[in-house]
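A single protein chain has been removed from this complex, and every other one stays in its place.
Chain naming follows the written order as A, B and C, and within any one chain the residues start at number 1.
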Amino acid sequence: MNLFFFSSPPTFFRLAGAMAPWFFVLAAVLAAAGLYVGFVVAPTDAVQGEVYRIIFIHVPAAWMSMFLYFVMACWGAASLTFNTRLSAMMARAIAPTGAMFTFIALWSGAFWGRPTWGTYWVWDARMTSELVLLFLYFGFIALANAFEDPRRGDRAAALLGIIGVVNLPIIYFSVQWWNTLHQGSSVSFKGTSMHIAMLWGMLLMALACWMYAIGASLVRVRSVILEREARTRWVRELGPRASAAIAAPGVTKLPG
Amino acid sequence: MSHDYFIWMSYGAAAIAVAAELIALRLGRARALRRIEEEKDLETQD
Amino acid sequence: MNVAAQVAAMPPPEGSFGAGFSWAIARDLTLALRHPGETLLVVAFFVLVASLFPMGVGADPQLLLRIGPGVIWVCALLAAFLSLPSLFAADYADGTLEQMVLSPHPMPGWVSGKIAAHWLVSGLPLTVLSPLLGLQYGLEVATLAALAAALAIGTPVLSLLGAACSALALGARGGGILLALLALPLFVPVLIFGAGAAEAQAAGLSSAPHLSLLGALAIVATMGLPFAVCAAVRIALD
Partner (left out) sequence: MTIEARALTCSRGAVTLFREVSFRIERGEWFAVRGSNGSGKTTLLRCVAGLTRLDAGEVHREGNVAYAGHLAGIKDDLSAEENLRGSLALAGATVGPEQARAALDEVGLLRRRALPSRRLSAGQRRRIGLARLMLDPAPIWILDEPLTALDDDGQALFARTLARHLERGGLALVATHHDLALTPARLLRLGA
C-alpha cells in the first residue's frame, strides 16, 4: 500500500469531494443529537440554572480551537519535512475553521461569563490564552497569504505554526500563573457534579464539531488545490465539467 | 431572571459563524473556478 | 599576478560557529554605529511613550506605582519591536543574506551574532534606561533592580522571537503590521513574567520565581530559536 497515494492532488481532490458531504451530514446529525441531549434530556443545573447549557457549544469549540491549531501545525511540520504539497494545503485549509472555532469559544465564553461571573470578560488564563490563540490563527492566515509565491507562504506559515504550537502551552501557563497572583476568582465546575447527560451532550457536540471541521477543511482544500493547480492538465481536463461537477448551482452565476 | 438572551446570543453567534464560513467556502470555490477560466483565457491568447 | 599566487597558497577555509558569530556581530554593530540615530530613535520612543502614560492616566502616585512595571515592559516590547523589520530586511534587499547562507560558517553562528547585535542596540539600552523611567513612576530601589534584571533576561528573548518573525516576514506584503501580528502574541509570556517580577517585588514578595521562569524561557529560546531563524531565512531565500 503506497502511503503517498492519496497525497497526489488529483486523487485527493476527488476523494475530498466524495467525502466532504458525508462529514457535513454526520456533523448535522450529531449536532442535532447533541442539542437534543443538551437542551431536552440534560437537567437544569442546580447552581447555574439554564444558562449552563452554553457549555455544549463553548467547551467543544474551545477544544476544537486548540486541537485544530495542533493538527494544523502537524500538517505544516509534515510539509516541511517531507516537502509534500498537499500537507501545506491542508494546513492552510484548516486555519480559517480553527479561527472560527476560537471566535465561537471566546464569544460564547463571554455570554456565559456575564450571567455567572457578572462580566463579559475576565483576564482568566483560559480566555486570555484563547485570545492569544485567535491572534496566532490570524498571524498564520496573514503570513500564508502574504507572498506572491504560494509555496513560500506555505512554508513560512508552517514554520510559524510550529513556533506557535511550542509557545501555546507556555502562554497558557504564564497567563495562569499571572492570573493566580492577581486574583483567585476562577469559577470552576468543581462544586457541581456533572450529570451524565451533560457529558453526553458535550461529547456529541464535540464530535459534531470534529465532523464539521473535517468537512469544511476538505471543501476548502479543494478550492486551494484548484487555484494552485489551475494550469495543470488534470484541472483543465476537469474544466468542461468543472462548473457542473464542482460548483453548486447558482455559484457560477456570480459576477466576474 | 431569564437567561435565554445569553443562550441565544451564544448559539446564534455560533450559527452565524458557521453560516458565514459555509458562504465563504462557496465563494472560495467560485473564485477558484474563475481562476481556472482565466487561466484558460490566457492560454488561448498565447 | 601575485594576488593569485597568494590565494592559491591559502588553505581551504574552514567555517566555524565563533567566526560567523563575531563576523555578524562586528558588522552589524559597525553599521549601527554609522547611523547611531536609529538606535537613539528607539530609545527616544521608549522614553517618550513611558512618559506619556502618566499624562494619560493621571499623576496619582499610587496608581503610577502600580502600573509602572507593566507600562515600562509594554514600552520596552514596542521599542524592541520597532527595530525588528530591518533586522534581516536590509541584508535580504542588498544580497548579503545570500552570501551569508552560502558562507562556510554554519548558519546558527551568524544568525546568533545578528540577534546578539540586535539586542545590544535595542534591548541593552532599554535595560540600562529602565531604572530612570522607573523613578518617574516612583518605584523603589528594590523594584527598580528587579525591573532591570527582568529586562536584562527578557529582552534577549524578545530579540530571538522577533528575529524568527522578522525572517518569516521577509519579502511579505504588509511588512510592519504583519510583523506585529506575528510577533506580539508570542511576546506575551515574556511580558507576563517580566512585569510580574517587578510587581512581585513591589508587593513585598520575592521576584526570584518570576526571574527564574524568565531565565528558563531565555535558555529554551536561546537553544531553539536560532535554528528556527535559520529555517526561516532558508525559506525566505528559496
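To be clear about the criterion, a contact is a pair of C-beta atoms (placed from the backbone, for glycine too) under 8 Å apart; a residue touches a chain by one contact, two chains touch by 3 or more.
The structure presented is a predicted model; accordingly, all values stated were derived computationally and were not measured.
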Wait, the hidden chain, what does it touch out of the ones we have here? A, C
So one chain is hidden, and I want to know which residue out of C:Ile25, C:Ile67 or C:Met100 touches that hidden chain in the complete assembly. C:Met100
So one chain is hidden, and I want to know which residue out of C:Leu31, C:Ala145 or C:Leu205 touches that hidden chain in the complete assembly. C:Leu31
Touching residues of chain C against the unshown chain: what are they? 1-4, 6-8, 10, 12-15, 19-20, 23, 27, 30-31, 34-35, 93-96, 98-105, 110, 237-238
Under the stated touch rule, tell me which residues of chain A contact the chain that is not displayed. 83, 149-151, 228-232
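Here is the rule we use: only the chains that are shown with their structure count from here on.
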Geometric centre distance via CA averages, chain B-chain A, whole Å: 15
Multi-chain contacts in chain B: which residues touch at least two other chains? none
Residues in chain C with touches to at least two other chains are numbered none
Mind pulling up the chain C residues that touch chain A in the complex? 164-165, 168-169, 171-174, 178, 181-182, 184-186, 188-189, 192-193, 196, 199-200, 213, 217, 224-225, 228, 231-232, 235-236, 238
Note: in the complex, chain B contacts chain A through residues 1-4, 6-7, 9-11, 13-14, 17-18, 20-22, 24-36, 38-40
Interface with chain B, chain A side, in the complex: residues 49-51, 53-54, 57-58, 61, 96-97, 100, 103-104, 107-108, 111-112, 114-115, 212, 216, 219-220, 222-224, 226-227, 230-231, 235-236, 238-239, 242-243, 246-248, 251-252, 254, 256
